[in-house]
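Here the complex is missing one protein chain, while the rest keep their positions.
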Amino acid sequence: MRLFETSAIQIKNKILSKEIRATDFIKIVFDHIKNVEPNIQSFITLNEDEAIKKAIEVDKKIENSENVGALAGIPVAVKDNICTKNLYTTCASNILKTFIPPYDAFVIKRLKEEDAIIVGKTNLDEFAMGSSTENSAYKITRNPWNLECVPGGSSGGSAAAVAADFSLMALGSETGGSVRQPASLCGVVGIKPTYGRVSRYGLVAFGSSLDQVGTLSKDVRDAALLLRVIAGYDLHDTTSANIAVPDYLDTIDSGVKGLRIGIPKEYFAVSFNDDVCKALKDALKIYERLGAQVVDISLPHTEYAVAVYYIIANAEASSNLARYDGVRYGYRTFKPNGIMDMYYRTRSEGFGNEVKRRIMLGNYALSSGYYDAYYLKASKVRNLIKIDFDIAFEKVDCIICPTSPVPAFKIGERANNPLEMYLSDIYTIPANLAGIPGISIPCGFSKDGLPIGMQILGKHFEEKKLLQIAYAFERETDFHLKKPALKISPV
Amino acid sequence: MTYEVVIGLETHAELATVTKLFCGCSTQFGVDPNMQVCPVCLGMPGVLPVMNKKAFEYALKAAVALNCKIDEFTNFDRKSYYYPDLPKNYQVSQNYHNLGADGYLDISVNGVTNRIRIHNVHLEEEAGKLIHPEEVGADYSLVDFNRAGVPLLEIVSYPDMRRVDEVESYMQTLRKILLYTEVSDCKMQEGSLRFEASISLRKKGCDKLGNRVEIKNLNSMKSVLKAIEYETIRQRDVLDRGETVGRETRLWDEVNEKSARMRSKEESQDYRYFPEPDLLPVLIDEKWLRAIKDTIPELPLARRQRFIEGFALSGYDASLLIDEKILADFFEECVKILNRPKAFCNWITNDLLREVKDRKLDIYHLKIKPKQLAALVEIIEKGTISSTIAKEVFSEMIQTGKDPKTVVEEKKLVQISDEGLIEAIITKVISGNPDAVEDYKKGKKNALTFLVGQVMKETKGKANPKMVNELLEKKVRV
Partner (left out) sequence: MMIDKDEVEYIANLSRISLNEREKDMFVHQLNDILSYIEKLNTLDTKNVKPMAYILKVSNVFREDKLETSIPIQDVLINAPSTKSGFFKVPKVIE
């Protein structure tokens, strides 16, 4: 196994024990990126100079036996909708092509405090709107397991970067499954924390009542490590929870004996891919063998989740994206003819079609005469969906289901049918609507050799239990250790 | 045809906090452009608002002072519209659960008290400022975001006013309440207090309201009144022609004293209000509400009544005093030191206000203190100085902040009450003005006034006037 293929915890131990220097390791990582990235296209901006500077700083601290942070010398990739001071943050949109934030997001501040090394900013669907990373204004990211397939999205760049070992871990963001789904399609671990567990300050807003920063990593223990760093109360985000962050690692190996796992019948009622179905069934057998009890449950309002989501998320998005007007930052059209012309042309030229579609849908749902029929109705059904989960969690410790109904699909396959693309988020969206945490972990491969993910959902703020349940499975299996066959790009 | 004019007012008042509503930037007025901004108030991607507690409490205090019902639950909404001075192109405001609702404001016109209902009171964020360069042919505007995010209170009245004098009284009374509760500095020239009027006409006796016209860009109370008068005539002419008044928004042109149409109802904005997901709701419990109520001082009308009853002042004098809270406070402090309400009232409403006006003084930073005015009244009563001299002393005090005794000593203004000294001067004046003495003896009473004046002139006004009168009368009769 090559050095960069190991986990973050392993590398951190090597760096702390001076087996390898952070500087040497980051150079190995960048060499690997240069060799393979042209095939994958996971980054929008690389941060090599700053990364090396930070590695030197970490090495100095270790040499002087100073205290180092929890992520000392660990390369981390960051989704390009999370603000990084003095480093381009484009949201994969032409409208923010030139935007350099004057401040760090809360999670970036935390990464820096814990001595992580920011490798670069990763590709995404423009403003995180999409499930395939095909909606980027700049490039199409390819799935490291099959270059003709999408990596999923919208955190496709981050998931592909971890799967291709360009970074040991990555930050993504979720509004409706944008961390878990690409994690599933790229064969890595992805956590969507409880709404409020991680500060949203500096995460470029899409659907404010749904957005949450999430983690992508090679295994469950790395996920626990990274989550602990980014979680916690932030004075700049009043929706972040003032609840202590536990050590997610200390009892991670407690197993699942006696725990009750809920299987929602509605999730399995729809037809989905045979390989995914088989992988899930096998996984549940493993859990039963480990002493967990599998229980049938019902989440009766599941079928409404996608409709609710596309109203709420887009209503919020239509207002969140109103600020891109060419006045204070970002793109402005060439020689506008008056202020109205500036608005119209800047936004029409600056946004891609998917973003325009969602802004318009959101404005429609909020417009005079339609508010009650759409936004208010959706907010009510959202409550019903949340209550479904409240009732279910009275009976079970967690819920297990597929992360995505299918493994990675071909690039371009669904580009012309937005509704079909939206419907593929059916398993991930309910957790965002209810604000509950979820984790996606590798649980098998399709006949075509594409990774399959399963997700575990839990009660608000029970990330610790989810990680414990996920780790029990990971310990018994080796899906997370499989590596895609990466080709060195032709020069 | 006779019409009834129906008028409602929307008032915006910037709250007197040190920092903005959602970030720690300063709210100070008159600073260089874009020096008081940060990612939050610039609406940068990724930022989030955090509510200023003091701003919320000021808004709550104003809502209580305006007799509003305060719901236990309140939250914030986004109001969407595009304007270059609005950083996020939505304004955080309130629509579905206003902070205060169904309040009222009692106004007094010509001694008659009238109740104007308040529809709602809510808290929102201020926009930045657009500057239109005056250079000829300039094809651009400039934006300064220093003001963006300053906490703004909006007070919406019901259309309960019928005449301009009611409107004037409403504006004055509301301003006084905001000053009394100290939630806003209400400086109209700095834009921290602004009004928008909505006006409709209906036939006398008709219940149904006519189409409402809103008027914006009213920069002073005077322009509010002028714009209402203009609009009343405009609408009456339209109705007299048998046409209907269109629902529209008009802009007041201060220079030409005219209004012009800005947009019609059809073009009216679709604000797309929805709950602001970035801010949590606020729950107001009894305890908090009581604590807020305890911070509300006696309001102007109640104070006026107390001044009339407790200090035996006339309604007119009491009104003058309560007009500025700072003056009423000054008055009360004086009375606490020396129980001469009528004297203090006269000094404040006549001399003090005149000096303030003539010398363009800032009443919020007067040099003269209540205990100094009390000392002045005391030495007048003791006869140390005459009331004529006292005016000169007062003028010096208000300019320098010196104690009255110091002024009297420095300027050697002590009253001459020495009978012998006064008699000697009287003798001199009588011998120098035999004609006047003759006139007096012939029955011309005002000849005595002339002689008194001469004595005062001789003594540079320092002679005790009462003594001069008495002694002079005695002398000339002889």
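Order of writing sets the chain letters: A and B. Residues in each chain are counted from 1.
What we mean here is this: a contact is a pair of C-beta atoms (placed from the backbone, for glycine too) under 8 Å apart; a residue touches a chain by one contact, two chains touch by 3 or more.
Because the structure is a prediction, the values reported are computed rather than measured.
Colleague: Have a look at A:G130, A:G232, A:G435 or A:G458 and name the one touching the chain we're not showing.
Modeller: A:G435
Colleague: Among B:V156, B:M221, B:V238 or B:L251, which one touches the chain that has been omitted from the display?
Modeller: Only one listed residue reaches the unshown chain, and that is B:L251.
Colleague: Pick from A:A313, A:V327, A:I426 or A:L467: which residue touches the chain that isn't shown?
Modeller: Touching the chain that is not displayed is residue A:V327.
Colleague: Out of A:F206, A:Y248 or A:F351, which residue would touch the omitted chain in the full complex?
Modeller: A:F351
Colleague: For review purposes, identify every residue of subunit B that touches the missing chain, sorted by number.
Modeller: These residues touch the chain not displayed: 17-19, 23-26, 32-39, 42, 50-56, 75, 80, 82-84, 130-132, 138-145, 217, 251, 262, 270, 272, 275, 277, 280-283.
Colleague: Against the chain that's been left off, what residues of subunit A make contact? List them.
Modeller: These residues touch the chain not displayed: 98-100, 102-103, 195-196, 209, 235, 238-239, 241-242, 301, 303-304, 306-308, 310-311, 318, 322, 325-332, 336-339, 341-345, 347-348, 351, 356-357, 359-361, 363-364, 367, 370, 373-374, 376-384, 386, 418-419, 422, 434-435, 460.
Throughout what follows, only the chains that are shown with their structure count from here on.
Colleague: Express in whole angstrom the distance between the two chain centres, defined as the mean CA positions of subunit A and subunit B.
Modeller: It comes to 56 Å between the two C-alpha centres.
Colleague: Help me check something: in the complex, which residues belonging to subunit A touch subunit B?
Modeller: 82-83, 89, 91, 96, 99, 101-103, 105, 200-205, 208-209, 235-239, 315-316, 318-319, 322-323, 325, 327-329, 339, 343, 363, 366-368, 371, 375
Colleague: Could you pull out which subunit B residues touch subunit A in their complex?
Modeller: For subunit B paired with subunit A, touching residues are 39, 42-51, 78, 80, 82, 84, 87-90, 141, 143, 270, 272-274, 277-280.
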